[in-house]
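With one protein chain held back, the other chains of the complex are shown just where they sit.
Per-chain numbering from 1; labels A, B and C assigned in written order.
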Amino acid sequence: MTDIKAALRAQRIETPSWAYGNSGTRFKVFAQQGVPRDPYEKLADAAQVHAYTGIAPTVALHIPWDKVDDYADLARHARDLGVGIGAINSNVFQDDDYKLGSVTHPDARVRRKATDHLLECVDIMDATGSDTLKLWFSDGINYPGQDDLRARQDRLAESLAEVYDRLGEGQRFLLEYKLFEPAFYATDVPDWGTAYAHCVKLGPKAQVVVDTGHHAPGTNIEFIVAFLLREGKLGGFDFNSRFYADDDLMVGAADPFQLFRIMYEVIRGGGFTDEVAFMLDQCHNIEPKIPGQIRSVMNVQEATAKALLVDRAALSAAQQAGDVLGANAVLMDAYNTDVRPLLAELREEMGLAPDPMAAYATSGYFEKIAAERVGGNQAGWGA
Amino acid sequence: MTDIKAALRAQRIETPSWAYGNSGTRFKVFAQQGVPRDPYEKLADAAQVHAYTGIAPTVALHIPWDKVDDYADLARHARDLGVGIGAINSNVFQDDDYKLGSVTHPDARVRRKATDHLLECVDIMDATGSDTLKLWFSDGINYPGQDDLRARQDRLAESLAEVYDRLGEGQRFLLEYKLFEPAFYATDVPDWGTAYAHCVKLGPKAQVVVDTGHHAPGTNIEFIVAFLLREGKLGGFDFNSRFYADDDLMVGAADPFQLFRIMYEVIRGGGFTDEVAFMLDQCHNIEPKIPGQIRSVMNVQEATAKALLVDRAALSAAQQAGDVLGANAVLMDAYNTDVRPLLAELREEMGLAPDPMAAYATSGYFEKIAAERVGGNQAGWGA
Amino acid sequence: MTDIKAALRAQRIETPSWAYGNSGTRFKVFAQQGVPRDPYEKLADAAQVHAYTGIAPTVALHIPWDKVDDYADLARHARDLGVGIGAINSNVFQDDDYKLGSVTHPDARVRRKATDHLLECVDIMDATGSDTLKLWFSDGINYPGQDDLRARQDRLAESLAEVYDRLGEGQRFLLEYKLFEPAFYATDVPDWGTAYAHCVKLGPKAQVVVDTGHHAPGTNIEFIVAFLLREGKLGGFDFNSRFYADDDLMVGAADPFQLFRIMYEVIRGGGFTDEVAFMLDQCHNIEPKIPGQIRSVMNVQEATAKALLVDRAALSAAQQAGDVLGANAVLMDAYNTDVRPLLAELREEMGLAPDPMAAYATSGYFEKIAAERVGGNQAGWGA
Partner (left out) sequence: MTDIKAALRAQRIETPSWAYGNSGTRFKVFAQQGVPRDPYEKLADAAQVHAYTGIAPTVALHIPWDKVDDYADLARHARDLGVGIGAINSNVFQDDDYKLGSVTHPDARVRRKATDHLLECVDIMDATGSDTLKLWFSDGINYPGQDDLRARQDRLAESLAEVYDRLGEGQRFLLEYKLFEPAFYATDVPDWGTAYAHCVKLGPKAQVVVDTGHHAPGTNIEFIVAFLLREGKLGGFDFNSRFYADDDLMVGAADPFQLFRIMYEVIRGGGFTDEVAFMLDQCHNIEPKIPGQIRSVMNVQEATAKALLVDRAALSAAQQAGDVLGANAVLMDAYNTDVRPLLAELREEMGLAPDPMAAYATSGYFEKIAAERVGGNQAGWGA
């Protein structure tokens, strides 16, 4: 149990700056009270999540949403708040030029613009000290024949190579894949195989990031995790949960058992280290933002604790013996354990309140920002 | 062939006013040139679609997007353009009050407001002479436990009953179902069974509308069509096509064979009449709007022509004989026929250009609206 | 807690006779040791499940697999073993005549034969005292056009009406639906809506049975449960679990959270009574049969216990207040509770061993049947 607590204490979950801003569906963005109006306020909110959970010390930025004049100042601001800058997320999907693609666009001018943005993100990594660039491309096509599937791969490869070459010592990029949306007929990086194949060719600084909401129905995500770890190509996670498509709900809310299985494969595959980034990528469309993030961090933590509890010796023995029910039971024993008392204890040992949700709720922070953050433009997807 | 031509000549496909405005995904709405700025301009664009296809004589309105002071004037404007007002579409999903639902909201005040909007839509039907109200509810929940699934059905039933009672002579409403989006865990009318059960209880003025993009993967839509026709409960279609979710692409673009099978069941089930409304409900996110609608109308027309070509006597004989391959071949013979020459001929008989896409492209209409419609706010989802 | 224990003590889960025989996929049936060779031996195995769990007192039969000369004798045998005969399951899918359908077959002779079988099943209900007939039809078509979708509904309705009329006092039938398999293009009862519509027309003795593995990806099963309970049309469950299709794995093995949500809706909707039959319908292709059933009964029991633990007053208050995270948290608190100690305690109060799996494993029963049941034909799907 000491080992488990030590492991849990060392866990690091990164929250995304955009989770603190407004978000919604194509039908409606519902505004909330107290939403940040700039990157500084987003960091302040993220610092709250860390203050109550103790395991969310970094914040991912999204460029250009989090563009500032002075990144060193922003990084300093973060440090003052007790957090740090995490991954830099590029954005090549919200400019009118990108209607038919960014790095895979048929027009070389648009591709140049998109690649330049990616290179600029590396500059921001240099300025902020971030070591990770996250690349998600909305590129794809809506209609069969609209563009040439293979030529788009050539263009993608060319842009990725240029960005790869620009990466400095200790820097890497994570390539994200997504089955569909916003492109509907074909996306240019639809699955882990595509991302993997590109990363293998590029080299060790290119790795795959698994967004748990980006798969076809029926996909076994933990298999992908196990496989990528075996290949040394798992760079990290964008955690969230989904019932149908890329719903971007709180991680663990739709299928907590799946989250547990994923965390088990991470641990079994040696991925429970700093080499694999555990990031949240969620939209709190209807629930309050900061509590939504706190709950999500706790959900990952609970799944991790359960995965750490698996009796791996017993599991391995049952597996070797071909004892189907016995092996399954070992896993389920860990999953069925209520780890909340253990985590409450751990938090107290870390000097935190045992119940982060309750502690935040009674802290007065929400009332403060609701009162203060009036006027100005609320941050949201695209701002 | 004369019969088939007569049937095709009588076909009526309704285009939606919102298809002429800008649309997009949650990631980005790409603006296009020449997009209408008010309902009057939308009707003008819709009239173009009818002018070139000859079978799109009505336009669906969306309230409040198409709210005007004087609906009689709008209807007159439509008539002057050679088209008429079709179904009235309600909208209870774009007000901040509806964050947790409209007619199923836990708060009675919000439910009242939503139902009042629906009743107002019936007023607009009276004012415009529309006989059809289309009800789609974005209502649902994102998280297990968020609200009570059954209580929401009670509230839904109550609101529907009030609207039903308000319907006048010759008026009806169509209840739409949708698997998910914008609610992710549960929607309050997720499938045809739910819509059907409510409609059966209400009576003959309540019918189900099938949006072809609103089903789970693997759903056999033509079965639903056949079943609802058998029950007298198929009120109409919202046509579009999808590869993954509710993609709202041009109908027939993703699976033209499916569209043909649907049209075959419509005809076989006696639904190829004015009682079943054939409506488009699409978003042209990246392609130009008017040509997108023309192509869509043509796609439905081609599928209809093929379905009319099915040799039903031969089909029935093969089915009765248990001749699996023979029966399938009868259907496929019709599907594999190139009906474009027949339709070109029909158009010429109707005094139209044989190729609507080409005729529109060279008409100069787009250049005209691109030049004229500068300034003002472009219409879009939500406006 | 006393109430919860009382409720759990009253729970009744029915195991299926066919779960004790061999089963497999289309690729291979793997034989196991000690498998029963006749219905008497199946009942003996089922009695073991009841002996160790205390809540599995009835056994479903499958006709003709469980055909015997003297059903009264079989029922007596069951009673002697401490169990009773549960639902009678019809089988109109394993005769060469049914290649193109049974009650929906284009040939009236085959339909007659199929309906006669269903009527015979009611005779067996009379003979065994069973009050429930379960109707699953493999009927459907593989190719578009193969048969007429609507005519098949007419035939189905005709057969169901005949069977309905034959039902005696206190008897009912449950109509099962299934998305696909063994028919691939269309099944004649593909979804709950179809089953529901037929049952509503027939009357109160016709109800819908929900097999948890028979839905399209993304279907919210607990919504269906809630809806059918609201309509008084939920007759029972065929429990099992699935990752992809109709995998027929142990219930709760694939998504224990979903099982919990289903049980919550059952309880909330007043379905936790004898009116709703809780049946297992599973195939233990690779795991041993009796332990597979014991584990499954325990999984349902654990989900039930958690569902009973939900603080419904707190839940309702949070729902009414629109507190999304709070309401979700109430549900999750119950789900995250480890109910195994409670259930162990309950079993001891019932005079049972606290750990049914361990108790069975050390009982020597398996060794006994493995030694005794040598020679003869092992029972399996189709025998």
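By definition in this document, a contact is a pair of C-beta atoms (placed from the backbone, for glycine too) under 8 Å apart; a residue touches a chain by one contact, two chains touch by 3 or more.
Just so you know, these numbers come straight off a predicted model, no measurement behind them.
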{"item": "In the full complex, displayed partners of the excluded chain", "value": "A, B, C"}
{"item": "Chain not shown: contacting residue from A:94, A:194, A:336 or A:363", "value": "A:194"}
{"item": "Sole residue of C:19, C:156, C:179 or C:262 that reaches the chain not shown, by the stated touch rule", "value": "C:179"}
{"item": "Subunit B residues that touch the omitted chain in the full complex", "value": "217-218, 220, 243-244, 253, 255-257, 286-288, 291-292, 295, 302, 324-325, 328-329, 335-338, 340, 357"}
{"item": "Residue ranges of subunit A at the interface with the undisplayed chain", "value": "100, 106-107, 142-151, 153-154, 179-180, 185-186, 190-194, 196-197, 200, 215-220, 222-224, 226-227, 229-231, 257, 261, 265, 268-269, 315-316, 319-322, 324-325, 327-332"}
{"item": "Sites on subunit C contacted by the missing partner chain, in the whole complex", "value": "23-28, 30-31, 93-94, 96, 98-100, 138, 142-144, 179-182, 184-185, 217, 242-245, 247, 249-250, 253-254, 285-287, 381-382"}
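Simple rule for what comes next: only the chains that are shown with their structure count from here on.
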{"item": "Centre-of-Cα separation between subunit B and subunit A, whole angstrom", "value": "37"}
{"item": "Intercentroid distance (Cα basis), subunit C paired with subunit A, Å", "value": "40"}
{"item": "Residue numbers of subunit A (touch at least two other chains)", "value": "217, 243-244, 253, 286-287"}
